[in-house]
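Here is the structure we will look at, set down as structure tokens.
A single protein chain has been removed from this complex, and every other one stays in its place.
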Amino acid sequence: MKTDSANNFVSLAALTHGERGKRYWRSLEELSCSPEYQECLHTEFPENATEFLDEVSRRRFLQLAAASLGLAGLTGCTRQPPEHILPYVNPPENVIPGRPLFFATAVPVAGVAEGVLVESHLGRPTKVEGNPEHPASLGATSVHSQASVLDLYDPDRAKEISRLGVWQSAEDFQIALRESIAPLQSGGGDRFRILTDTVTSPTLGDQIQAVLSMFPGAKWHQYDGAGPHSARAGALMAFGRPVHTYYRFDKADVVLALDSDFLACGEGATRFAHDFANRRAGGDRSDMNRLYSVESSMTSTGGKGDHRLPLTYSEVELFARDLCAAVGVPGVTASGSPIHPEWITAISHDLIGHRGAGVVIPGSHHSPAVHAMCHAMNAVLGNVGRTVTHTDPLEVQSIDQIASLRELVTDMESGNVDVLLIMGGNPVYNAPADFDFRSHLHKVKTTIRVGLHSDETATECHWQVPETHFLEDWGDTRAFDGTVTILQPLILPLYDSTPYLRLLDSIVKPPGRSSYAIVRAYWQINAGSGNFEQWWRKSVHDGLIAGSALPSITPPLKTHWAGELASPPQQGIELVFRPDPYLYDGRYANNTWLQELPQPMTKLTWDNAVHLSPVTARQLKVGNQERVELNCRGRTVEASVWISPGQPENSATIHLGWGRSHSGRAGTGAGFDAYRLRTSDALWCGSGLQIRKIDKNYPLATTQLQQSMEGRDLILSATAAEYKNNPNFASQASKQPATELTLYPQWNYTGYAWGMSIDLTRCVNCNACVVACQAENNIPVVGKEQVLARRAMHWLRIDTYYEGDPANPRAFYQPVPCMQCEDAPCELVCPVQATNHSSEGLNDMVYNRCVGTRYCSNNCPYKVRRFNFLLFQDWVTEQTKLQRNPDVTVRSRGVMEKCTYCVQRIRETDIQSRVEDRFIRDGEVQTACQQACPTQAIIFGDINNHDNHVAKLKALNLNYALLAELNTRPRTTYLAELRNPNPELKSNS
Amino acid sequence: MPQFFPRTANSIARFSLLAMVLGIGLVAWLGAMIVRSPYETLQDVPRRQPVPFSHEHHVGGLGIDCRYCHTTVEESSFANIPPTKVCMNCHSQMWAVAPVLEPVRESYRSGKSIEWTRVHDLPQFVYFNHSIHVNKGIGCETCHGRVDRMPLMWQAQDLTMSWCLNCHRDPGMYVRPKEKVFAMGYEPPANQRQFGRELVKEYHIQSLTSCSTCHR
Amino acid sequence: MTVAEKQLRTPRRPEPGTSVPVIAGAESFGTLTEQITSVVLTRPTPLFWYCTFGVAMAALIMFVISVTYLLYRGVGVFGIEVPVAWAFAITNFVWWIGIGHAGTLISAILLLLNQGWRNSINRFAEAMTIFAVMCAGLFPLIHLGRPWIFYWLLPYPNTMHVQPQFRSPLVWDVFAVSTYATVSLLFWYLGMIPDLASLRDRSRNRLAYGFYGVLSLGWRGASRHWRFHETASILLAGLATPLVLSVHTVVSFDFTIAILPGWHSTIFPPYFVAGAIYSGFAMVLILAIPIRKVYHLENLVTERHLNNCAKLMLATGLILAYTYAIEPFTSWYSGDTFEMAVVHYRAVGPHSWTFWLTLTCNVFIPQLLWFRKFRTDPKRLFFVSFVILYGMWVERYMIIITSLHRDFLPSAWSNFIASPWDVSVLVGSIGLFVVCFLLFVRFLPMISMFEMRELLPFSRPGGGMEK
Partner (left out) sequence: MRLGQGKGLLYGYAAEFDDPTQLVDATRAVRQAGYERFEAYTPYPIRELDEIVPGWNPLAAIVLIGGIAGALTAWIMQSWIAVVDFPINVGGRPLYSWPSFVPITFELTVLFASLAAFFGALGLCGFPLPHHPVFNLKEFARVSEDRFFLCIEARDSQFNLQKTAQLLDAFEPLELWEIEKE
């Protein structure tokens, strides 16, 4: 609920010192009073003066030189160098220079894909958009899909075949491969092993099977560092067979997330968020769904919850058990000491009250028991078949990956492996520490590694073979519901790379078959009857194979396990591992967009940290940005501390995927490696963690130092009930001055008037919009040192505020782009008219006119303007040039920039419509953020036309303008957030 | 030191004072002239090309329509430079062995593009769109001049921003009937102002002078 | 008995109501002229001059190096960030401009008020103005993201057909500062012409004669020269007086026109002007005290001058103290959350040290000036002036930083951290100033001789003198 602004000294002091009803704190540093913060208070010139060369700018040295030469070119009095045009020799079909083309394909993340359309400018894939027809996307995209295009152009990708670091030709490799595996065939090939990432691609699976049939003794191991190991185990418990499960939140009234961050990350998140938001903010918002979140770390989903209960990992299991008992899962008895009984009763009543319309979803990283119990509850509550769907596993071959990897390791140890073919994954980096994969790997005669990067594994293998990026070659993959997409290439391979398919094919058949041929061949057999050509064209064009979703199954529930549920012991501090929301298991570590993308809750960039609750931190006497040594049963790693409000006590969460040693210029050395603590017996949670403080400070680059609202009405929110009583609470709270009070008459806009509405109820803090904006608008990455210096360049940021008790605060998300104020303060103070208003009410920013006084930024109350303090734009790396959007100016040093409402898109559509002599239709222009948003929290359009979606939203009584009292008259307005707490459950609402 | 300065010093002093004032003015004026001069704008400077392609011959002489080569001018921002294949459509038959056309044949054989030098080269931060102009009755000639009289291509206008604005302020003075867009040597009627105004109405032309019209 | 003899014989009596005469000790037209011109023409340059010049030159070189690096790497070498996009450079700009103001005040306003005592300090006060404004002018330039196109802030016929945006205070600044610099320069030079003639007539070598001969434009001291000279001086003084007030008002507009809490305040113009004169007099004294000592000008720049300057400082200082007091009141009275937050964070925020240091330097310590000892004893006065000058820099720094670093959206808050380059450029600019000033002292008449002559007995027909 909003808090009214303080209006005298006394209450201001109170508010900032934290005695006014709810407890506020200024920033966590201050809360924890770390010496580092104290120092920051007093010293004005600490060691890290902002301009000293950081990673990014160190490698930018050449660019600086280039830039300073370039400066000459920027000044008025020199001519630009002659430019050359290279026309096609034979023009390809339907390529119109100056107009992009869109191709359907899918982005596979750990084998689970999201259907996308990829924008291509004269053969350069530049931007990924969602595929509206694809079930996993529905037009939206995840963070990873958006960032995947940068992976393609990653200058640190493996570029050539090499043996022990020496360059080899593809032919040499073929020969070597034959020679090494040919002798094995005699012995049935049991000394030949293939290790892959999780494989869902039918064709690839088929290829592997073909190889296996040629080497009957050979074994195929799969390992994915952050894969759904315990989900599978849980399914085995519950059903006695591996089962894949997904959920239909559009049908769910009550959702209980047991340590699950289903809205922001994990397979299907994009779709889940979409369905969830529609049930939450659909129609007249009279029937909102309700979300309970019980979790062991602060996540976006938790922050979104109507009720959030922070429990340690093991407590969550106990909680699940008590809940099972409460909803009447046969055989399950409540644990001796029920934690938070009022929660159990409230939630169980709610769930039982909504039989068939509830969802109990476990976190993929949680224990098998919790998964089993969730299955059981969903079954008992009759949700299965309605809100919960079971199918066969997505994987071609579902195996216990840990066991499989253990087997491989033991065989390597005993020297039973001659040839090991590692395709994808990165076991040397992310295999459980107790496996000691690295040293055993050296016992293998020939190790062949096919992968995108020359990473930890590649450097330990004899052969290193570059893999093709999914945008470079043909293939296929499955979505969360099993829907198959045929991947089509958008660009020829940038490097001399070998796709899996061709590699495996060359083992069983004479080499030379293209991936295209292989994929076609597979589907020719499996497409079923009918005209294959048509089928093929349609499938490729649509980006999915119609009706390829896996059929739903209803496996009988087993409850034999119910009796022997042991209450997991907890001693000391629990260590919880989670896949990183952005880097996943570390495979995206070299993606600078993801590295610099602020983490959902902490807004950290370029680092991971061990998350501790304020209380635990105080007990350990550690503060933010201090270094500690984590000691988990003898294994130690040095980590930096981040105090996370909402983190349960005696529990430390760390994200996997950081601290890479061979990742590339961006990923190497960023953060610390959590895998070093991770053992096969405690994959996701290890107890008995010792934390020892080291006297070392380690600056963490966060983009938001202050996470309290200081009692200002920045985010208006109310409960559903309050909203029913007073539908106009938002408009009443906003302090928009009356028009007649202003000195000057209002400017009136005929024709189009572009505006945006952002629905705070829908936003789930997934940050897809931020990356989308970065990709669309050629926004540079600045590097950790510059983020520390408060110079991050994101045009769009998601402010995350906490309110209430630091132990379990309520979180608020607020995406903040340029507000495009009608009475823009920034324009008034620009001395050179570099920013001013367009006839359609856009707050134009003219980079080429900007002289860089930065006055506009000072005068922007929303601080959404970004300045190129140094040469942030990468001018030398050829690959990154390929990614640039040709419709957006590439800004150089010394100019201001900011969100433009994607004016390039507006203009293109505008011109198109005028050529056709018509008006722009509603929704025809989509901003990049809007298009990416899974929950349609962002709606953009012409507000002069009252039939438009955006105009209707702005007409809602929830609509309010940020800082309206300043009379800037923003074109971007917000819809106040509504929550739906359970009246039965008083606490935390 | 009685009478240090000679009598002439007076006139010298006065003159140097005058010279200083005039000098400053002159420098300023020169600067202004230079930035507007072909030296800076490259206006009217024929560019050297790998193949001395003559618009005069092809357009003026043979009367080939602009769109035969610049195919995308009506549908895209970019007017498209013809692929080698387009040249070879004719030149595989006529002048099939002319040495001057060797680069074209070479390109066709090797598949390597011909490197044309850009004549109308706007800065990177300016986004010009051909399709909208052509579709709203702005003739090629208006910006590109009498292409049918250019043996080697040159830039007929200075392409400065103020030049763009002339038309964007008052399109009526430059617009012509759509069917005349690709015509060379079109004579605007005497009552262009009034006639233009009608066309502007008919074609729904709006004069956009917002910055984001061209700068994005 | 010649006039000179009479003058030398006449005992000096302090003017009614004062303790010390404007000119202490016996002086005649000749001795006076000799004393001042000899500094330039005959007397050997003192060691003090060489030492200070050496140090200042070193600082100046550092300035050049810093600016070169700045141009090479970008304005990001400074500590500036978002939200604190302005910091040291703008602080320095305001500080230097402010210092300039005292010069104009002394030369113009005191001239109009017919304050004879000003005659001995106005010349180098004006010089100080010019060099201070010069230093000030550099900062907005090097502070631009793309300094090489600074001229876009000026209206001129260009091929882009785009002109400056006249609603922006920065454009006002450009006009105000350049006007101020020009007018100060004209005023300064006009006043110097007769004295340049004195130097010309007394210079013994051809080079010097030529140099001062050209500069003095052929001044002969004819009565009609004096007629036009006097009228022009009075008119320029009349023009410079509103100008000097307008300049710092416009500078304060840079902040008041913005909507930031802590900036958006109507009290700023008078507040800034007072502050400017305050710091300006501090600088005048910091320059005057050592110089009168080194060049033995105690009889021309007397205790009386120090006393008067000190009194003016005290007065403007009290005005400043008042505004400090009224600011929190108005923000409290407005009941505006943001305004109050700024006041709050000024007092207790991460930059609170600036606030308390400001109060100490500009309010508490200057109260010592109530004591006569501190107004007349050169050492003590020098100390107080120095504190004030420093305090005024910190004040501007506080105004800029504390308003920017915590404004409307807490999510965008930050704590500014300066970079070494911020400091080197500031120190370097001081070097530039001192170098210019020392050159002025060495080669130009640092005290207005013709105005001093008017203060001598028997300078008026009938034997009187100027009051």
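By letter and in written order, the chains are A, B and C; residue numbering begins at 1 in each of them.
Simple rule for what comes next: a contact is a pair of C-beta atoms (placed from the backbone, for glycine too) under 8 Å apart; a residue touches a chain by one contact, two chains touch by 3 or more.
Just so we're clear, the structure is a prediction, and the values are computed from it rather than from any experiment.
J.: If the hidden chain were put back, which of C:T129, C:S198 or C:T256 would touch it?
T.: The single option touching the absent chain is C:S198.
J.: Among C:I23, C:V171 or C:L389, exactly one should touch the missing chain; which is it?
T.: If we include the chain that is not displayed, C:V171 is the one touching it.
J.: Which of these touches the unseen chain: C:V20, C:L41 or C:V214?
T.: Per the contact definition at the top, the residue touching the missing chain is C:V214.
J.: Footprint of the hidden chain on chain A, which residues?
T.: 744-747, 821-828, 830, 833, 836-839, 969
J.: List every residue of chain C that touches the chain not included in the displayed model.
T.: Counting over the whole complex, chain C touches the hidden chain at residues 2-4, 28-30, 33, 155, 161-167, 171-172, 175-176, 179, 182-183, 186-187, 189-190, 194, 197-198, 200-202, 213-214, 217-232, 235-236, 239-240, 242-243, 246, 250, 253, 450-451, 453-454, 458-463.
J.: Which positions on chain B touch the chain that was left off?
T.: So the residues of chain B touching the missing chain come out as 1-10, 13-14, 17, 165, 209.
We take it that only the chains that are shown with their structure count from here on.
J.: Nearest whole angstrom, what separates the Cα centre of chain B from the Cα centre of chain C?
T.: Taking the average C-alpha coordinate of chain B and of chain C, the gap between them is 53 Å.
J.: Which residue numbers or ranges of chain A touch two or more of the other chains?
T.: Each of 76, 836, 849 in chain A touches at least two other chains.
J.: Got the chain C residues that touch at least 2 other chains?
T.: Counting only residues that touch two or more other chains, chain C contributes 160, 162.
J.: Can you list the chain B residues touching chain A in their complex?
T.: Residues 34-35, 40, 42, 47, 72, 75-78, 80-85, 107-108, 111-118, 121, 123-125, 127, 129, 131-132, 135-136, 204, 208-213, 215-216 of chain B touch chain A in their complex.
J.: Hey, which residues of chain C end up touching chain B in the complex?
T.: Touch list, chain C to chain B: 157-162, 203, 206, 209-210, 213-214, 217-218.
J.: Enumerate the contact residues on chain A facing chain B in the complex.
T.: 76-77, 79-80, 82-91, 96-99, 836-840, 842, 844, 846-849, 887-890, 900, 903-904, 907, 911, 914-915, 917
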